[in-house]
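Omission of a single protein chain aside, the complex is shown with its protein chains in their original locations.
Entry: chain A
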Amino acid sequence: MIGKQAEGASRDFAAAAADTASVGLSLFPLGISFGILVVHTGLDWWWAPVFTAVVYAGSLEFLLLGLVATVTPLGQIAVTALLVNLRHVFYALSFPLSRVRPPGRVYATFALTDEAYALTAGGRARSWSGARILWMQLFCQGYWVGGATVGALAGSLIPFTLHGLDFALTALFVVLTIDAWRAQRDLPAPLLAAAGFAVAALLVPGQVLPAAMALFTVGVLARYALRRRALAPAFGDRDGHDHPVPTPAASAAPALSARER
């Protein structure tokens, strides 16, 4: 019994290592550049592991370095954290938290980063156990904290900054966009997102990320409303809430594509 459990645990561990390989390739070098920046900001090297382990929100941490360097009031830091990470409220829609047992959920929600969300998005994590999800998140944070620590230690030795490593994050999100596209192959969704981003960049250049995501959500909801109105007479159902569906992740895709045809 114990042997079998250990076997399952090591399988989850190995699977999570494979799941996160591509994310690690972008998080580790990005962590290195963050660590170098920590030292160049004038902080002690060990603030790099503290920032990355405790805050654990990459884009906010880069911003935070500039804020603490000028001793920005804490209230303003709180507002910045709120606006930069507002996008995370959307991740609750499909992250398979119910798969994780209650004590682990504390960490699963804490470590619900863009990358952790992306790795489970598009139904890829449908068959993953709770342990595999937690290992995946621990691996992701390990790459980030590890990279930052290495960067901070190296940064206190070398006097120059590395350029171009930050493209790893762009490449990662491009790859994840292509993967998510392959799961659905539905053109209006990325078009709505691109349009939302363009409008947000023009109207609220200071808050592009939450504004673009809000506009995109509104666009998807509007499209849903239009489709419902178009389909309602043919199907004769007015209330989509009453369809018996066992689990959203498993049933949503086929149900929707069947409706689409």
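Just so we're on the same page, contacts are C-beta pairs under 8 Å (C-beta built on N, C-alpha and C of every residue); 3 or more make two chains touch, one makes a residue touch a chain; residues count from 1.
Following the convention adopted for this analysis, contacts and distances are computed from a predicted model.
Missing chain, UniProt protein name: "Branched-subunit amino acid transport protein AzlD", from among "CRISPR system Cms endoribonuclease Csm3", "Branched-subunit amino acid transport protein AzlD", "Sulfite reductase subunit A" or "Aspartate carbamoyltransferase".
Considering the whole complex, the residue from A:34, A:51, A:128 or A:144 that touches the absent chain is A:51. Check A:16, A:118, A:133 or A:148 against the missing chain and you find that the one touching it is A:118. Interface residues of chain A facing the missing partner chain: 21-22, 25-26, 29, 42-43, 47, 50-51, 54-57, 60-61, 64, 67-69, 71-72, 74, 77-78, 81-82, 85-94, 97-98, 109-110, 112, 114, 117-118, 121-122, 162-181, 183-184, 186, 189-190, 192-194, 196-197, 201, 208-209, 212-213, 216-217, 220-221, 223-224, 240-241, 243, 245, 248-249, 251-253, 255-256.
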